[in-house]
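With one protein chain removed, the remaining protein chains of the complex are shown where they sit.
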Amino acid sequence: MSQARKQLAIGDALAQVGAAGLFLFSILAAIPGSLRHVRETLRQIWFVGAMSLVIIMTCGLFVGMVLSLQLYYTLAKFGGTAALGTVVALSLFRELGPVVTALLFAGRAGTSITAEIGLMRATDQLSAMEMMAVDPLAYVVAPRFIAGVVAMPLLACIFNALGILGAHAVGVSWLGLDNGTFWGNMTANVEVWSDLVNGVWKSAAFGAVVALIATFQGYTTPPTSEGVAYATTRTVVSSSITVLALDFVMTAFLM
Amino acid sequence: MNARPDHNPDQPPATDSPAYVRVRGVRTVLGGKTIFDGLDLDIPRGKITAVMGPSGTGKTTLLRHITGQLPVDAGEIRVDGRNLAELSRNQLFELRETIGYLFQNSALLTDFSVFENVAFPLRQHLRLPEEIVRNIVLTRLQAVGLRGAAELMPAELSGGMARRVALARAIVRDPGLMIYDEPFVGLDPIALNQVLKLIRTLNDTLGITSVLVAHEFAAVRRAADWVYLIAGGKVAAQGHPEELAERDSPWTRQFFGGEADGPVPFQYPARDYAADLGFQAGGA
Partner (left out) sequence: MTQPRRSFQIGTGLFILLGFAALAYLATQTTSVANYSQGDSYAIKAKFSNIGQLKVRAPVKLAGVRIGSVQSIELDQTTLDAVVRIGIERRFDEIPDDSAAAIFTSGLLGDQYVGIQPGGSPVMFKDGDEVILTQSSMQLEDLIGKFLVSGDNSKKSPATDASSPVQAQPENP
């Protein structure tokens, strides 16, 4: 009985993944049609991007500060505090920036995308668009997807910049590391393309994943208030798992 | 009901005048449940046709068939002479541009003001100068009596006002066919009368063919020219509302006469009552 149920659950999960994959194709197919709705896309970049700025900037600052603090004490044990700037920058650019931003993005923008589309489904707004001969994939889903792909890397860069500033504040202004050492060591060891820009690509991929899951959950949610609530939760859970798994795969094979 | 002296109560629909919507032998199975089984009906041009029936008989499903949102499993549906099954997605969208649809819950776009909601179909499909858009939208809002509410957001509207805005949006492109899905649900008597009057006026002045799905027979008999009663996947009865109300059939008696039990059972199918309470098992 429980064996059968387990198989059923696995089957359900696979079916979800498959459906999300197909949904990705229909989004991609709808993107040419959504080019007519540039204004709507810009509006969505504003909603998912600019509206996430406060949380991204605050968290970036604190992550940078705590990273600096922790690494300072660890590096001090080996007499390697000079490497603080390098280690902070590399961990931020390569991992923490893209990943933490994606998780925050899923919580802040992903949930609101799911809830918004889910409510549009529940209140027949999507059907109303279809009846007005407007493709909701092109008008509602694709702009949000594009906005996610565009906004995520920008948010990750802002997160990284604030993180570096936070690390500098703690490492140099508070713990008394030499300013020149901090920057000099960093600039000597951090590469633009292999470290910084690779992280940007990563975050663009994460943006696509989170936006896909968020729009998919919203679009396919049962049109009830429970349905929307569950879909919102599922967005956070699935995107967190997918982002972290994808992070491992991308790091292992692409970087 | 005396607002339409020109109406001929004995005229059967669609036998002599070409029907706007023609439904033939439609069979639909949804989730293992047979919704329609050999459904035939015609929506005559320029008239208001009401589709009634108990909850769950697939009235909304029928509307989704007519608008091509849901394909039929068997049978044929023609709208304005075109067979829906043969239309491509683009042709279907073109067809929908000629159909106005009033949703049960109005379905106004929450992000846009009343004005932008009504302007939405125009902006999406036509490149009109702002001046003309403004004029069209304001005349439609005037028609539903809400020109003064143009700058409000949907959240600020009452249910009746929202439905009138949705109506203005549905007619903004001069549709040939208007579909009303439960237009009276949740309205207070004043709002109900306003919507009723608008449906009647639109039909009389613009000659729009209308399909009306509703439960409220009192409202329907004041608006509709012809009534279909759907039950058990088929048309159970049809006729002019006044005549149908008088007709002596178990369906019409239960539906229009408001009897609790009849062909639609009051009790959901269940096991034997006494057995369920455990009387037989206890041997009492």
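Letters A and B mark the chains in the order given here, with residues in each chain numbered from 1 onward.
Just so we're on the same page, contacts are C-beta pairs under 8 Å (C-beta built on N, C-alpha and C of every residue); 3 or more make two chains touch, one makes a residue touch a chain.
The structure presented is a predicted model; accordingly, all values stated were derived computationally and were not measured.
Of the listed residues B:F36, B:Y101 or B:F115, the one in contact with the hidden chain in the full complex is B:F115. Of the listed residues A:A4, A:V192 or A:A252, the one in contact with the hidden chain in the full complex is A:V192.
Touch with the chain that is not drawn comes from one residue among A:A89, A:V149 or A:V172, which is A:A89. On the side of chain A, touch with the chain left out of the figure occurs at residues 39, 42-43, 45-46, 49-50, 53, 78-83, 85, 89, 93, 150-151, 153-155, 157-158, 160-161, 164, 180-181, 183-192, 195-196, 200.
As a convention for this text, only the chains that are shown with their structure count from here on.
Remark: chain A and chain B have CA centroids separated by 43 Å (rounded to whole angstrom). Interface residues of chain B, counted against chain A in their complex, comprise 67, 69, 93-94, 96-97, 99, 101, 103-105, 107-110, 120-121, 124-125, 169. Interface residues of chain A, counted against chain B in their complex, comprise 119-120, 123-125, 127-128, 130-135, 139.
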